[in-house]
Structures are given as structure tokens and as C-alpha cells.
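Sharing a structure, written as C-alpha cells. Questions coming.
Omission of a single protein chain aside, the complex is shown with its protein chains in their original locations.
We call the chains A, B, C and D, going by the order they appear; numbering starts again at 1 in every chain.
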Amino acid sequence: MENIYKPYLAEITEIIDETPDTKTFKLRLKDAEVAKSFNFKAGQFAEYGVFGDGESTFCIASSPTRPDVIECSFKVYGKVTQALRRLNEGDTIGFRGPYGNWFPLEEQKGKNVLFIAGGIGLAPVRCVIDNVLDWRKDYKDITIVYGARSVSDLVYKYKLKEWQEMSDVKTVITVDPGGETDGWTGEVGFVPTVVEKLAPKAENTIAVICGPPVMIKFTIPVLKKLGFKDEDIFTTLENRMKCGLGKCGRCNIGNVYVCKDGPVFNYAQMKELPEEF
Amino acid sequence: MDEKIISKQNLVNFCKDIVANGHNLLAPGKTEYNLIQDPSEIVLDTKSKPTKASYKTFVFPKAEPILYYKRGKNDVVMLDAKVDEKKTVIFGAKPCDTNSFNILNKIFNWDYKDDFYNERVKNFIVIGLMCEYSDRYCFCTSVGSSPVSEKGSDLFLVPIDENNYAVRIVTDKGKEFIGAYSKYFTEGAPEKSKAAEEKVKQPEVAFDSKQVHEWLGKNFEHPKWDGVGDLCLSCAQCAFVCPVCHCFDLVDEDYSYTEGRRMKNWDGCQFGHFTLHASGHNPRDIQGKRYRQRINHKFKYYVDKFDEILCTGCGRCSRGCAVSIDIKEIVANCTD
Amino acid sequence: MKIGVFICHCGENIGRTVDCPRVSKACQWLPGVEVSLDYKYMCSDPGQNMIKDEIRKKKLDAIVVGSCSPHMHEKTFRKAAVDAGINPFLVEIANLREHCSWVHDDIDAATDKAIDLVRMAVEKVKRNQPLTTIEVPVTKRTLVIGGGIAGIQAALDVANAGYEVVLVEKEPSIGGHMSQLSETFPTLDCSQCILTPRMVEVYQHPKIKLMTYSEVEKVEGFIGNFTVTIRKKARHIDESKCTGCGLCTTKCPVKKKAFNSFEENLAYRPAVYVPFPQAVPNIPVIDETVCTYYKTGKCQMCVKVCGREAISFDQQDTLVTEEIGAIIVATGYKLYNIEKKPEGSMIKGYGEYGYGKYKDVVDGLQFERIASASGPTSGEFKRPSDGKEPKKIVFIQCVGSRDDSKGFSYCSKICCMYTAKHAMLYKHKVHDGEAYVFYMDIRSGGKMYEEFVRRAIEEDGVKYIRGRVSKITEKNGKYIVKGEDTLASMPIEIDADMVVLATAMIAQTEASELAQTIGIPYDKYGFYNEAHPKLRPIESTTGGVFLAGACQSPKDIPESVAMASAAAAKAMVLFGSDKLEREPVVAKVNELFCAGCFLCKKVCPYGAVEVKEMKDRNGVVYKEIAYVNEGLCQGCGTCTASCPSKSIELAGFNNEEVFAQIAAL
Amino acid sequence: MEELKKLAKELLENKTVAAVIGYQQVDDKRTKPIIVTTPEDASKLVFNEYCLNNLAVYLTKARIKNLAKQNGTTLKLGIVAKPCDIHAIVALIQESQLKREDVYIIGMNCHGVVKDYGMDFSGETLATKCTPCDSHKPLYSDSNLGEVKDTPKVSDEVLEKIQAVEKMSHKERFEYFKKEFDKCIKCYACRAACPLCYCQRCITDKTVPRWVESSPHSRGNFSWNVVRAFHLSGRCIGCGECERACPMDIPLSLLNRRMTETAKQAFAYVSGRSLDTPTLVGSYDVKDSDELFM
Partner (left out) sequence: MSDKNWEPKIVAFVCNWCTYTGADLAGTSRLKYPTNVKLIRVMCSGGIDPVFILKAFERGADGILVSGCHPNDCHYNAGNFHARRRWTFFDELLEYLGVEKGRLQFSWVSASEGKKFVDVVSKVVNDVKEMGPFKSYDELNSEFMTKFPDMPEIDKNMIIKEEEAV
């Protein structure tokens, strides 16, 4: 009998404090065999469990092209994330995954890529960015637009710096009005406004967008105005999940189980779904 | 399909043997299907009201451990939860109950396979019984079943006269099972059981599930959802007595400082917190939306995805509803 | 979270019965514990430095100290943690001394228990939230309620320190009961003579706003930030115009309609009156209930005689609000009225002594007026019934006091002394008079007090009889006092001309109403409760409200004055800084889930829970929820246990922390 | 019931109420709740021995409350209420869930209801909550309708059961309740049907920390049923809706009734009877018994 609910054990090898309430864990699967054969694709997620407190769903934030370490980032909200926050380097957590579908990166080779992320929404996008950057020659222009409420809410500051320093990547970082600090050199303004100002060309471009629902709601019309096709706008849905296996029914919206049939959808697919995310 | 005959007395002996062989024997009581110790207590009554709860809890328990863990300072060990491999025989199940495994098999086995469910089903023998009960809430005939449907039964009983039952052998599993008890069975007379079946009054067909499916596809936004949502009290009685509702929750429970278990418990889509995100956002924030999800999931989404209606027409949810919300009536009104 | 565990041996105190090294080693295996050490004296400088060093070196997030009771050294270790950069609320103490080593003998069992205690503390500290001390601004103004000697003293002390004072007195004049007294024990100096200068000082003090004939109507807010509404009753005299000439009072034709309450009803007063000649302020009041004008619309004699046009018949009550930082309650006492049982009161009457029936049976304050040179008899001893000089007076002590059957079990404390004084004053004036005192015990603790009583007995020949009086009857203008001399074990009968009852000092009639207005607790007698009977006798349990004088319990003048000065000092301590710091152990409501049943509001002893309206984007109220006023909340947590949906949590002692401790048992 | 229909119609027409929460007939021995918002629909209202629901449960629902808000003003909500339902309304008012002026109580004189739909009304089928009932006329109402008839006299079944349980030993009692609670599937129908379980988030749904184990196993069920009974102690008005809603036939009234008796005996308090007395839970008396404490 196979137990599909049984997680792998993973050791926390490093903890990075991104913001006061956001952390990044670097994980190593404890079973060497499993670790060796473990692979996933950009956009997939996993269930991270603290034994005694339960499991929580986050995307895998690291790139499949850099498989030796699994990274995840989470904002402290509920029971599990609070329990995760209490852990130290060297502690063991449960890891189930990878689950769900992924961004069709292979199919989109030869195109420009526009990344738009807000807040902790950079985590799933970061995985794709790193993946695309590792396959840099297969894609044309790469643009990253990232926004957060304030400077202290920006996650992956070390990554942002890295991307900004790359000559072949255009990185725009913005904070909401009022969130800037003295010496802030980036943009000030909401993500949709910044995207509109930036006006990336839509032709032969795919957009990967992830962030708070409000941001997505206002950014998509901007992209549509710029001429993006529905099929070229990708996002990941963040429904509440428990099993990750298409069983528990929690993430069912319309005809899909987000955990199995998603979490990556293009805008054309999303329009077909009832608005319950 | 083979058919045998068994006398009432032998039926009791048959059951006694089942118990004597160490199998679990279940039979319908008033509230739920009960574990039977003394088979002579079983009353087989085709006219009996369906139990308040279905028997899905015996294959998909209301609470089951799926994993045990023990924590150390940094380390954790896990221990698999075991499924009881005892054979379970359910005796006298209503046709509206028996179909449930066919429907549940789909969700528990598309893509990932839930062996907690599968192992139990594997060890389950369903002996169905023709049904002559019907009330305002029954609608098996509207969802493709009937009071004489053998769907999901391994063996199916039809009373043919005062003292005898026809036993239809529906599956190989059933055939194999009664092999060991062949002494109780005599050769069957299919024409008698046919005649008995034909006498059964079939509940009226209340709706056309295809039309309903079509209507649901077009009426995601509809004032009726809020109408019923305002009356519904948001409990999960309907989901938990339903033979095919299958949503669950996973929770960890410590039972000592270092040890604990991960439980798989029933959960219901009518609970407000079912889809509540940790951030406070709730995609289905009002009861109307949740009720809509319930109907859509049963009569549209599940049909689209698994080609089965997620409903057996047993009417339990309506019968038990504290505010008398009648699913049959609501679905029947899902037409233009 | 990295946690440090530090086990203190406390010399031998813990180490003798708890194997400290074993505890610290065992605790190394607890999840999250980064370092676990033990040391001889953790509270010593080297011990504290060890903690600080480890916090810095190992980058600890929280610490647990296994030591003595948190009531002992919690502050010490919190301070050490703060020095090393940790929030003070991420420090937990496992009580290994008072609750373990000192109460157990078995080393193994005690050590096991110590490990359990530390484990519980570790699990709690993991869930502790860093908290910051709450700062509240302070309004540096004091409200003194009551203008008796205690209120006067408190007001003067605070005002002299340079802070503004609002003094509220419900009577037309300040002065209180002390102004009614003739002479004071044990020095027999004239009460008025020592009090009047103080009253005048209050009146003229630039920092004191005096509001007589006024009552506190509403108190809102919390320590340092009260808003007080005061009702200024209509005097019907324009205070800005009145010169206090007193013409109106002498010309007022209403002569015998109203008793003079200052004279304890032994005399009459006109409809427009000043309570007594030395009143402060010296501004009359018109008594609507007896004034002819209010009955017939005619008379207006006072208007005619007043040269300043100060009479204002249509004056109304006005409400004044004051911003206040500290409140001193000095509302004093009243005497037990033995006439009949007050309605709805537990107090029973004292009918057997004929008070109210016999005119010459008077209480202590009435006798003070009779003895007073400014009183109705101008200091001549005349009995009320016929104005004759009494030749035989019986004084009865403990009338009501120390008498459970009458509803008071306490001792009124001052009666022994004032009865001795009364007897003495009488004997000084009426040399041939006889004074008898019935007493239970003589309680004369106090400087020069015992000597004073002895003087009454030995020098002035007052006859003390130990025993109770059972009945008083009238016979031919004499009062037959029947009692028992318990020392001689014989019944005794005295035919007195006059009887003086030393009735119990009880709380003011409206004491409980005022307490509810202010939000302070009171005992079953209506006396206000102090925060701690020994160590906080001046403070009420409500922050920023202090008690002075007899409103707290029966007191004599020097005690009242001392307490008033102490209360003033407490208020000034509060004003010592601009901001008030307090422990952030306060309750907080989860606004998302509060259903607004307000059970928390019902159970809160401090009225700290308020109603908050939740409005949607359009400003429409969609629900009412509870809101905790941090200034008022004292952090008891009764609300958290009452809340059915657990939508209110006590910071620092939240439920998750308790559960974590239970889980670690 | 013409007077009920007429009154409801009038109230809706003259905008006294925004809606009337009442009962409609399903078949001759069955009714169900209805929320009437138009004068035309008022004719659907009925009242008889089959009006089992305690409709007060709807008064705390946000969307129902919102019905009353029309064009910036707040109308009343009309409710057809049996005397026992009115006890729940009183308790809700005392617990700040409702204001007296926000609700128009159409108080029905009542002589009992049946145990379950489809039964003929008689002493035998009288709902167990009706046997000890002493309020056949509404305590508070804005209109009082219906005729007064005698309630069939039958023995107090629940009280007898409680007495039987109390005769058991501790161990037997624990076993008995464990067996009953084991049936629980945590559908929370009891909670949903209870007019006094109006919390926005029940204590059982709070996860940080986890107050009551969510699993429907023996321990989780025991905790839940203890907590439910405790939270209703001194508050339960005895409408019996929890027991009626329970799909697993757990005898919840054995708990509720027992605690109601405690409130009566220890504190002389019956919930939902008076708007003028403070609630038992949330007040105290220094003279409360101290017997329990060493």
C-alpha cells in the first residue's frame, strides 16, 4: 500500500529573513536517493509540513535548473507558517511534492519574457526568472517589474540586486507611494501604473504575473491595452489547498482542481473559471 | 449474470457464518449502518427508511490517521498508518447507497491513488437490497439509478416471496465471496425476481440531469443561489451524511510532547472556513456561493471531469436538513 | 527561534535538591534550545554577563532562566536581556526555587520536575510575542472630590507643588465635618480656628479651581487622561456679583421652614443662606424648596436688598467638563442615623435608644454643635427640648459600631476619643454636672490619646461604666437609662437629663453611586477599597484614582490629613513625567472575528472594553465590536476566558502560550 | 391563519418591516422557513404544530440583517415566533446581537409542536421541549396572534432520562456519553441550528492555538460536546433545535437541559425570560455559592 500523503523529510540548511514577516528556507531532502532523483518544473508547488502543526502550500521558489537546493518563501500568517518561523537551521520539516503543472517555458522559447510580481508574489516568479536566465540564449528580451508596499517589504533583495546588475535584463523595482525611504533609487508607484509607463511591447512576448489579487486585477487590463493576447499572460492561482493531490476538494473551482490542473493558468483559461480565487 | 435463491433462515445462517469467519458485518439501523454481532437481530426490510448516515465512513472514515510522527530535537521519524485489512460485508444496502463506490472510485483514483480508500474498498463486499421505500425526498431515478439498481453491489437481494430472496451475483468479487457459503444457496428463478422488481414503485423522475448540467453551465450567477444561501445555516450535515461527498481536511494532532499523528478528517464545503485563506481572504465568503459550489460540484463539475453525477439520489441531505432545504426541488428548478 | 536556557543554582538553595547540571544538560535536547548552561548565581553580575554574552554570541532570540520566583528576579533578567538586545517579554522564568527545590526533598523527583518546568517555560517563550511598553500622556491636573479637611489638605499640597487642582464640594461651602466640631482631641484646640485659614488659602490659591455646590456627574477615560463632567448646581446667586455681605440672608422672611443642616438640625435657617459664618466661599444659596418666590412668584425681598443685583432666580444647573490626570477621592463619612432603618439598607435602626423620639437624645455631631461657641446655644450647654442646662448626661459608645446585629462589624475608631472629649468639655462648663460613659472597650491608640482619656476620668471625674445600655425611657423630663455594669455585674439605671449617642461612622449615602461613576471598588459598607491593605493603602485599584480620609474607613483628623498628603504625593508622582509607562499586558480584540456579544464588556472589572463601530467603505456601520482601551485595561484576562469565540487575547499571557505549556507537561 | 397573513402584508406594505421571517407549508404535515420580502408573498405564511424551526437563528445572519437596511434607513425585521423562540430573541437582545427596536415580533400563542414532520399532533408526538414548557403565550411581542389551546399533558421524558443517567456510576456515565458522542461526525449542525451560536468564528475553528480538536474521533468529539454544552450553560433557552438538527441522533438535550437545571438551582436563573435582568454569564453575585472551593 502506497501512502500518497506521506512526505519526504527535508532539512533546513539555511534561513534567510526577507522582511520582518517573510522568510526563505533552503531545504535539502534527507533521503539521498530521493534527493538524487528529485526534479520539478518552474511553477510547481509543494506541501511543507511542520509535524504537529500541519502542512502549508507554497511554490518552489528556486529554479529547477539549480536542483541541489530547494527554496521556499513564506509570509507568516497562520498556524503552520508561525510554526515554521519557530524553526532553526538544522531542523526537519516534511516536504511533499512537486505538485501541479508548470509554466510552459520550453514551448515559449524564442520569445520575449515580461515578469510582473508584487510582494511575496515574487516567489513563484523568481523560480521562472532564474530558469529563464539559466536558459538565457533561448529567450529574447527579459523584463522584470517588481513592486512591494514599501522598501522593507521587498523580498529577495539580493536577487533583485543580481538582476539589476545584469546588462541583458531590464529590472524595474517600485514601491507604493509612501513606502519609499530616503535614498530610494527605484520607482515609486503602483505596479499597473509602472507597467503602463514602461509599455513593454506585446509582440512575441509572454507575461508572467503573480501578486496580490488587486494587483493582478488592475495589471491585466493594462497588458490587454498594450496588446497582450490572453494566451500569453500566465499566472499562478493561490487557492487554499490541503492535499495537493486533487482529492480533498478544497481547491476545486469550476471544472478544475487547482492543485492538479493548476496552479499555472493563462488568462484565457482563467476567464473560463468562476471567479473564486 | 448468475442468480441464486436463499431462504430467510439461511440468510441468517449465512450472516452468522460471516461473523464467525471474523469478518465485519454491517447492516442498516435507524441512524447509521451498525456493526452486527448477532445476525438474528438483522431486520431486512425493503420498505425501511434509509439510515440517516450513509456507510461511506467504513471506506472513507470520518477520521483516520494517515501518518504517525515522532519529533526529536532536529529530527523526525515517521510511521505509516495501517488500514485494517479485515473483510467487511455490508448487508442490505439500499441501491442508492451501493452506487457510491463507483462514484468515489473516480476521485480517489484519478492521477494519484488514495490507497487508504482503495484498500478498504478492496476488502468490502456490498450486498444490496431492492428498495420499496419512497418519500418526497427520494430521487434516485433522476440521477440514473433506481430502487432495483444493482450498480455498486457485489450481490443483490430481491425478495421473491414470504420466505425467499433471489440473490443476484453482480460481480466476480461477489461470486467468489459466496463460493465459501454455497450450501445456503439454491438455484435461482430469474423470472420471479424480475416480477418482484417490476412491482416496485419507482420514484418519479424529478429532473433531467443533462438539462440541469446545461443550465448550471449558463447560470453561475443566479439570484436563486443567494435565495437558498440565506436560508441555509452553513452546517455540513448534508455533506457528511452524503454517500459521495468526499472533501477532507488534513490536521496534525500531537498526543504527547514528541509524538503525534496526521489525521484525515471529513470536511464540508458549506463551512465558511473551508476556503478561508490564512490572509483573511475568502473566495466563497457567503453561503450562497458555497451552496452554488455544492450543486455545481455535484451536477456539473464532477460530470465534466469524471463523467459521473456526484449524487446517488438518496435524499439524505434533504431529509436531515434542519431548515428543510430540498436538493431535489432546487435541482429540479435548475431549468429555464 | 534560538533559545538559551540558564539554570541558576542559587548557591545551594536550588542546587541542594535539584541537580542543576543535569537539568541544563537535559534541556540541551529540547527543540529550539541553542544553549543550556548552569551557574552558581545567575542573578549576580557574572551570571548576568554570562546570559548577555551568550545572547550576543549565539544570536539567541529568547531566553529561559531557571531560578527563583519571577516575582523575585524577573525584572533583573528582563533587564539583562534588554541590555543584550532582546525584547524583555521574550524572557521566561522557570520557578525552580520556591516551587521546586525548597518544597521537595527527593533529588531525583525534584530534578525531573525542574526539567519539566524548564520545558514548559521553553515552549511558552517560543510563542511569546515581543511587546513594547505602552506610553500614555498625562494631563497634569488633579480633581479632588470632597472639600473636607482631607480634600482641602490634598488640594493644597498638590497646588503648592505647582499643579492645577479642581476641588469639587457638593455643599455650598468647603470645610466638611471638621468645621462643625467645637474643639478637637487631644489638644482641645478650636476646630474652626485651625481649619478656617486653610479654607481661605484654598479659596485664594491661584492653582485651585474651587467648585462648591457641585457634584461629579461622569468620569470617562483612564489614568492620566480622565474627562470629568461636573454638575454645578444652581445657587440662584450670581457669584461674580455677590460680595458676601449677607443682607439677603438676614432680610429673608422665611424663618422657620428649613432646618440648618450645619447645626445638625438644631436650628433653622432662612431660604437664602450661607451654611455658617466662616463659609468659603461666602456666597449664599437660595433653597428653592422653601423660598416663597418659587412657590408664589412673589416676595423677592432678597432682590430688593441686594445692592449688586446678584440674585438670579432663573439660574440653571450647568455642566462643566474638566480634563484631569489624577483623582483624589475625599468624600468623607456621615453618622449612622439611628432613627429608623433606611430603605433597602442592611443597616438596622436603633429604636430602643429613642433617637428621633426624645429630643434630648442626640448624636455626637449634634453635641459638637451644642458645645460649640458658634453653635445654636452659643456654647452654653442647653438641652434641645427645653433649653435647660443638663445636670446629668449619659454618653453611650459603640452605637452601631462593632455591632453585627445592626449591620456594622467594624469599629468607628474615633468615638472613644470624642466621647471623652465631649464629657470633658461638659465637665469644664458644668462643674456640678455628672457625666456617665457606657463603653465596650476603650480604644485610645494614638499620640497623647490614652493620656487624654485618663485625664477625663481622673481629672475631670467622668464616670466610665463598662457595659451596654438596653433601653432608654422618658419619665418626667428625665431619661431613664437602663444598662448593665459588666465589671460590677449588676444592672444600672441612671436618670439622665440628656443622652449622647456615639453613633457609627458610615459611608456617605451616595458613596456607592460615586464609586460606580468613577469606577472604583467599595466594600459592603460603602467604604472605598484600597489597592492593597498594606502596601497600597492610598491607591484605589483603578489607576490614577487615590483615596484620602474617611471615605476609605473611619479616621480621625490627623490620619485623614496624613492620608490626604500621601494621596497628593501619589498624584504628584504621576505628574513626575510627561508620559506614563505601563506593562503591555493588555487584552486585544480580533476585529475580524469579534461577534460583538460584549461578554468581555460585562465581565471587565475596569470598564476597559468599549464599543467600536466597524464601518464599511461607504461609512455604513456593519457591526459593533469590542475594543479594549489600553489605558484602562489592567491585564487580568477575565475577558479572554469569557470570550466564546476566543477573539480577545491577553498579550504576554495569551492562550497559545498556555496551551504550549500544557502540551509540554 | 388569515390574521397572520393580513398582519404580515400590512407590515410589509406600510414599510414597518423589511421582511418577515416565517414558515411556509411544504405539505400538510411539514413546513419550512421562508423569508417574505414582498406583500404578495405574505399569503404564503402559516403557523401550526409543524412549525418546528426556531427562526431566531436567522436574526443574527449578516445578510438577513442587511435586508433591513433600505435606502439609508433601517427598517425592522419581522419574525413569526413561538413563545420559546422569543426566549431566544430575548437572549440575543441581552447579548447585543439585536436591538429590541430592530425586530418586530409576531408572537404566536402556542400549544406545542410535533417531534418531527409527518406525525399527527398528539401527546405522544409532542416534542420533548414542549413537555416542561410553561410559556404558551409570548413574553414579549409586538403583535400577539393565535388561539390558546391546551397542551397535551405528558411526562417529562428528558428529565426522566437525565435522572436515569444521574443514577449511573461515574464510569457508566462516562461510557454512556462517550458512546453517544462517538457518533458525532462534526457536521456542526447543532451549532448552525442554535440561535445562540452566533459567533463569527466558532472556537472550534480557531487554529492558533487549536482549542478543540477538529477530528471527529472520541477525544475530539468529547471536547466539542463539552465545550458546546459549556458555552450554552446558563444561556440555552431550550428550543431543542440542536438535537433536532443532529443527523446522528445524539441526545444533546440531556446536556442542555441538565445545565439549565443547574442555572435554575444554583442561580435561580432561566435564560431568555427577561430583558431587564443581567445575563447570568457575565454578571456575578458576591453571595454566589462558595461550596466548590477549598
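The rule is short, and it goes like this: contacts are C-beta pairs under 8 Å (C-beta built on N, C-alpha and C of every residue); 3 or more make two chains touch, one makes a residue touch a chain.
These numbers were taken from a predicted model, which means no experiment stands behind them.
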Omitted chain - touching chains that are shown: B, C, D
Sole contact to the chain not displayed, among D:110, D:197, D:212 or D:248: D:212
Hidden partner chain, touching residue among C:109, C:319, C:448 or C:573: C:109
Which residue of D:6, D:258 or D:273 touches the chain not shown here: D:258
Touch residues of subunit D, complete complex, unshown partner: 165-166, 168, 170-178, 203, 211-213, 217-219, 222-223, 226-227, 229-230, 233-234, 255, 258-259, 262-263, 266-267, 280-282, 284-286, 288-290, 292-294
Contact set of subunit B toward the excluded chain (per top definition): 63-65, 68, 70, 72-75, 77, 79, 81, 255-259, 261, 263
Those residues of subunit C which, in the complete complex, touch the missing chain: 22, 25-26, 28-31, 69-71, 95, 97-100, 102-106, 109-113, 115-117, 120, 521, 523, 529, 541, 585, 603, 605-606, 634-638, 640-642, 650, 653, 655, 658-659, 661-663, 665
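Methods note: only the chains that are shown with their structure count from here on.
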Innermost chain by mean C-alpha position: D
Comparison of A-D and B-C (more C-beta pairs in contact): B-C
Inter-chain centre distance, subunit A versus subunit B - centres from mean C-alpha coordinates, in Å: 39
Centroid spacing, where centroids are CA-atom means, of subunit B and subunit D in whole angstrom: 31
Subunit D: positions in contact with at least two other chains: 201, 208, 210
Contacts with 2+ other chains: residues of subunit A: 78, 91
Chain contact topology (line, ring, star, complete or other): complete
Parts of subunit B lying in touch with subunit C, wherever the complex brings them together: 71-74, 254, 257, 280
Residue ranges of subunit C in contact with subunit B within the complex: 29-31, 33, 119, 592, 663-665
Residues of subunit B that touch subunit D when the two form their complex: 30-32, 52-53, 57, 62-63, 136, 226, 229-231, 233-237, 239-241, 249, 251, 253, 263, 265-266, 268, 271, 273, 286-287, 320, 322-325
